[in-house]
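Got a structure here, written out as structure tokens. Questions coming.
All protein chains but one are shown at their positions in the complex.
Letters A, B and C mark the chains as written, and numbering starts fresh at 1 in each.
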Amino acid sequence: MEESHAHTRPSRPPIVELNDVTVVYPGGHVGLERVSMKIDRGEFIFLVGPTGCGKSTFIKLLLRDLEPASGSVMVAGKDINEMERSKVPMLRRRIGTVFQDFKLLPNRTVYDNVAYALQVTGTPRAEIKRQVPEILRMVGLGAKIHNYPDELSGGEQQRVSVARAFVSHPPLLLADEPTGNLDPETSIGIMQLLYRINRTGTTVVVVTHDREMVDKMRRRVVQLYDGRVIRDQSAGLYTTDESTEEFGVRVSNELGVDFGDHDGDDIGAAL
Amino acid sequence: MEESHAHTRPSRPPIVELNDVTVVYPGGHVGLERVSMKIDRGEFIFLVGPTGCGKSTFIKLLLRDLEPASGSVMVAGKDINEMERSKVPMLRRRIGTVFQDFKLLPNRTVYDNVAYALQVTGTPRAEIKRQVPEILRMVGLGAKIHNYPDELSGGEQQRVSVARAFVSHPPLLLADEPTGNLDPETSIGIMQLLYRINRTGTTVVVVTHDREMVDKMRRRVVQLYDGRVIRDQSAGLYTTDESTEEFGVRVSNELGVDFGDHDGDDIGAAL
Amino acid sequence: MSRFAFFLGEAYRALRRNAAPSIAAVVTIAVTVLLVGVLVPVLDASGSKTNDVRNQLELKVFLFNDASKGEINSLQNRIEGIQHVESVEYVSPAQALKILEQRLEDKSLLNELNSNPLPPAFNVKLDDPDNLESVQAALSPPDSTGKPQPISSAIDDIVTGEQTQAIRSVTGAVKIMLLAIAVLLGIASLFLIGNTIRLSIYARRREVEVMQLVGATNWFIRWPFVIEGIVVGMLGAGIAVGIMVVAKAIIVDPLSDDLTLIDNFNTIAFGPLIASLVIGAMALSALGSGVTLRRFLRI
Partner (left out) sequence: MSRFAFFLGEAYRALRRNAAPSIAAVVTIAVTVLLVGVLVPVLDASGSKTNDVRNQLELKVFLFNDASKGEINSLQNRIEGIQHVESVEYVSPAQALKILEQRLEDKSLLNELNSNPLPPAFNVKLDDPDNLESVQAALSPPDSTGKPQPISSAIDDIVTGEQTQAIRSVTGAVKIMLLAIAVLLGIASLFLIGNTIRLSIYARRREVEVMQLVGATNWFIRWPFVIEGIVVGMLGAGIAVGIMVVAKAIIVDPLSDDLTLIDNFNTIAFGPLIASLVIGAMALSALGSGVTLRRFLRI
């Protein structure tokens, strides 16, 4: 799982590959149902869908915070559920995650929260001291460096979570509604940041409800509904209105994928 | 603080009145700075502004979760900071609040979380049994009634918070980004719900970053920036572009309020 | 009434959903009650044993062999009148010889005696050994020159047991120590149970904050915690009492037939001990819950 560039080398396995994955929660609720999907290195993907459709479940799956009832989850060509327990921290270090509920450490300052992601990897102190303030300035929190999470506004907490997710320059970045608590201007700033990070070769998966943003960026859109992938469209819109549906058909035809194909093992569209 | 109707009777005091309120957080950060504002019974207000501008601080203030460094906060004509501590629960029962971080009780099911808001007021069991499932169906959680919060998606948790906020039909409803974790369709549903509630006479204050929603609804907009009120405009837009600014001027002129008036004791506009 | 049912339900929910801290609290209370329940009878038995020893301390007043019956009777009355004297027992030379006989291993010794060499005497028991000096002074007050003179010419000698002083101070120290241990144990129980309750509530302080924000009054929040405290205290004490009852039946009772020390256990009634332990644990735990909450309620 070395850093790769936006230009995908076909010889290497996709960074994420789900094969017929079903997730069943303890109560019996089906979180994801027979989901198959590939994400290539360097891609930028929007994951959209109504509330409760399984987007966060997808993120938890990649972090092995959940295990699938069936199917396999491959990250960088390795089945992460076959992995030994002791290797899981290594997996998680290589995936930067913005959690929907931020998951900040309440007894650490903003600085220490972000630094923690570097400390786990054994980064030298000097390096941490250099990088953390820089990344915090990038997300607009330069002035809040020594505050504790409960002294921050919702949007500020969210940006700490964003900063922590990419301070270690992970090859894969999962952002679960990274702008849900942010005003439009700050949201755009964060999205631009994600975009820039993607340009350096990082694969980025963004869960969002921000229709405007998705429509503007025109990147690959995977749409979930009730645990199933109902659309996987490159350069898609947040929702498929008449015209975008046509667009989707065109794209998927261009890629030579059958319109009704739900197991699409390419990034093609499947409605 | 009895229920009032959309038609405001001028003889009664405004439901919320802030006089020159300044909030200073323990670290010295100024959360709100000399804010004066009136909210009449039956109004529907959007509170907007960039992240960290003091919107949640405003909400905490009305719940007496924070005390101002100076100025007075009047709810239904009474200064809530002069109130005895033992009266605070009564105040909070009459204000329904959707918290930005939901603040659900982790050891209660969805049903019990919502029911708690009725139980504190001593509502009879039979009444609770009737109302709670109904309100949960209204926010689209009919199927999740017996789940615990940690078994819900972010958006589902948010809707539990919404349901709890108005199950007791409070005369004042404060919603701190009630749709931040919801997809556009569900957001519209929640907003329509808030609108309907407002139509029954409840005063509604909505904090939001949803530009589209604010622009569509054209209700009073109060904009904060860095702890100060920089705009208070009836039927406003999320942001003032050239045209809306003109619109604001027109409206404020119509209402006969001076354009530069920051202490506006009417709902007039103040940029 | 329905409110009480609600609070009961809340307490039950808390116990079920917060099993880990509740179990920890139950275990701590059980362990503490067990410690107290075992040590209190032991301390009590040791204490009464010590008192037995102390009560055996007595003063011996030896009389001249020629003391007349009248003299003896009037002297006995006078001694009985002295403050702090509990009882006075007359021991005739014949009785004294019998006692001596019992104490000697070789009885033949006494057969060799031509006459009874023992004098008549009074055994004077005191209400408390600490009053030895005052009684001694009353029996032979100092005369004008300051030298003590017996109150009656029939008195030959007044003798205290050789080790009276030592026994007195040892038993005194033992009693102080026992008391100190009992007090320490009591304080320790307070701290241990209080602390555990505090910690288990601390884990739920966020919940309490939310309840407040939703408009719950302080007592509305507090009652379920208090009830939970009572239940936890009852469970913990119940477990401890169960262990104690079994231990008593298996270990202590079979031994107590032939053992005087263990017999002393029955000086403390098992029933009241258990009752007070259970009630104490419940009260402490309920109080601990209520008081701890106070801090999180910011009243």
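Methods note: contacts are C-beta pairs under 8 Å (C-beta built on N, C-alpha and C of every residue); 3 or more make two chains touch, one makes a residue touch a chain.
Note that this is a predicted model, so its numbers are computed, not measured.
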Among the chains included here, which ones are touched by the excluded chain in the whole complex?
A, C
Per the touch definition above, residue among C:L8, C:V31, C:I151 or C:V291 touching the missing chain:
C:V31
Which is it among C:L118, C:V208 or C:L297 that touches the chain not included here?
C:L118
Of C:L8, C:A67, C:A138 or C:I181, the residue that touches the missing chain is C:I181
The one of C:A203, C:V245 or C:A275 in touch with the missing chain is C:A203
With the missing chain put back, which residues of subunit A would touch it? List them for me.
63, 65, 85-86, 89-93, 97, 99, 103-108, 112, 116-117, 119-122, 124-125, 164
Which positions on subunit C touch the chain that was left off?
20-21, 24, 27-28, 31-32, 34-35, 38-39, 42, 60, 62, 100, 103-106, 108-109, 111-115, 117-119, 159, 166, 169-170, 173-174, 177, 180-181, 184-185, 187-188, 191-192, 195-196, 198-200, 202-203, 251, 255, 258-262
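Quick note on the criterion: only the chains that are shown with their structure count from here on.
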Line, ring, star, complete or other: which one describes how these chains touch?
line
Per-chain Cα centre nearest the global Cα centre, belonging to chain
B
Based on mean C-alpha positions, I'd like to know which chain lies farthest from subunit C.
A
Averaging C-alpha coordinates per chain, one finds the centres of subunit A and subunit B separated by a number of Å equal to 32
Using the average of all C-alpha atoms in each chain as its centre, how far is it in Å between subunit B and subunit C?
65
Where subunit C touches two or more other chains at once, by residue number
none
For subunit A, give me the residues that contact two or more of the other chains.
none
